[in-house]
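Have a look at the structure below before the remarks.
Of the protein chains in this complex, all but one are displayed in their positions.
Letters A, B, C, D and E mark the chains as written, and numbering starts fresh at 1 in each.
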Amino acid sequence: EEKADVWLPSLITNSPQEGFELAIKLSRMGVKSTQSSKEVLFRERAKYSQDGEALTHASEVIAVNFQTVAAANDYWK
Amino acid sequence: EEKADVWLPSLITNSPQEGFELAIKLSRMGVKSTQSSKEVLFRERAKYSQDGEALTHASEVIAVNFQTVAAANDYWK
Amino acid sequence: EEKADVWLPSLITNSPQEGFELAIKLSRMGVKSTQSSKEVLFRERAKYSQDGEALTHASEVIAVNFQTVAAANDYWK
Amino acid sequence: EEKADVWLPSLITNSPQEGFELAIKLSRMGVKSTQSSKEVLFRERAKYSQDGEALTHASEVIAVNFQTVAAANDYWK
Amino acid sequence: EEKADVWLPSLITNSPQEGFELAIKLSRMGVKSTQSSKEVLFRERAKYSQDGEALTHASEVIAVNFQTVAAANDYWK
Partner (left out) sequence: EEKADVWLPSLITNSPQEGFELAIKLSRMGVKSTQSSKEVLFRERAKYSQDGEALTHASEVIAVNFQTVAAANDYWK
């Protein structure tokens, strides 16, 4: 699973919104680190994106990662 | 899913209550990043807003995002 | 759902116990932001307040909010 | 549910172990704030204390509260 | 459940790895505070250590406690 390419050069972003998008990426890479097969990921996302509880759980992971990214950027103050 | 519009210009708000509302928005955008279809979101919210555990889970995501927003605003001191 | 009234003027409280009560309020407002109907809230609370796991989950949300309130008050030192 | 008595005078404790015990108390008071009936609490604890997942979840709430108490005491350094 | 012995004299450890082991201990003591019977704990651990989701949940509690221990040790810098 070692990613040859550099997908996370830095935690610094230009805006809170870019920071939120990085938090989404971190959450997805967390899933990819356990399951690298695109087919399985697409199949599962199609399924859980239809389920309220699963969507809430996905939002929770983004919230934890956004907390990290926001602190890294001193809340873009 | 890339949002063309700017929905998150800043984490700074005028009051704790506005900060709580921003935390709710962040939680919903986290859900939207996985499921952009309004119909599915409305259908699921109608369902899980009838379920105590699901409501608790939604409140948990808001709590994590509120923690981030409150720190960003130095707790509005 | 926009609350006209001001229910969260400040995160500052006189004591840790008041801070814990504010954390309980924040957790309940998080639920209310998704489900504003009192009947549904009462029905669901009657149900999940009978279930150990659901009670644990509610306590977890209070713990996250209490962490925020305690930091806001510099731990009432 | 408003507790007349003062059960949380301070977050400061003499040792990490006392801090851990306070975290347990905070977790239980979080449950009590939703369900004040001792009978229900005893019945539910008897049940979920037999279940590994429920015990893990209880430990998670204690971990979040211990994080707050430890920070409040500057990690007893 | 009051432990007579001192099992948590300090949060300070010599290395990150010792810190991780302390986080495991904190997680287990959290479980023990709710269920002190060794037989039940062994029975339940045998069961949930066979289940991926339960193992992930146990790792989550360790992660929260490790966050606390790492901060207490200034990340062993």
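Criterion: contacts are C-beta pairs under 8 Å (C-beta built on N, C-alpha and C of every residue); 3 or more make two chains touch, one makes a residue touch a chain.
None of these values were measured; they are calculated from a predicted model.
Contacts of the undisplayed chain with visible chains (whole complex): A, E. Against the chain not shown here, chain A presents residues 2-3, 6-12, 26-31, 33-35, 40, 44-45, 47-48, 54, 57-58, 60-61, 64-65, 67-68, 71-72. Residues of chain E in touch with the missing chain: 15-17, 20-21, 24, 45, 48-53, 55-60, 62-64, 66-67, 70-71, 75-77.
Here is the rule we go by: only the chains that are shown with their structure count from here on.
Centroids of chain B and chain C (each the mean of its C-alpha atoms) stand 16 Å apart. Centre-to-centre, using mean CA coordinates, chain A is 27 Å away from chain E. Shown for chain D are the residues that touch two or more other chains, namely 45, 48, 57-58, 60, 64, 67, 71. Pairwise, the chains that touch each other are A-B, B-C, C-D, D-E.
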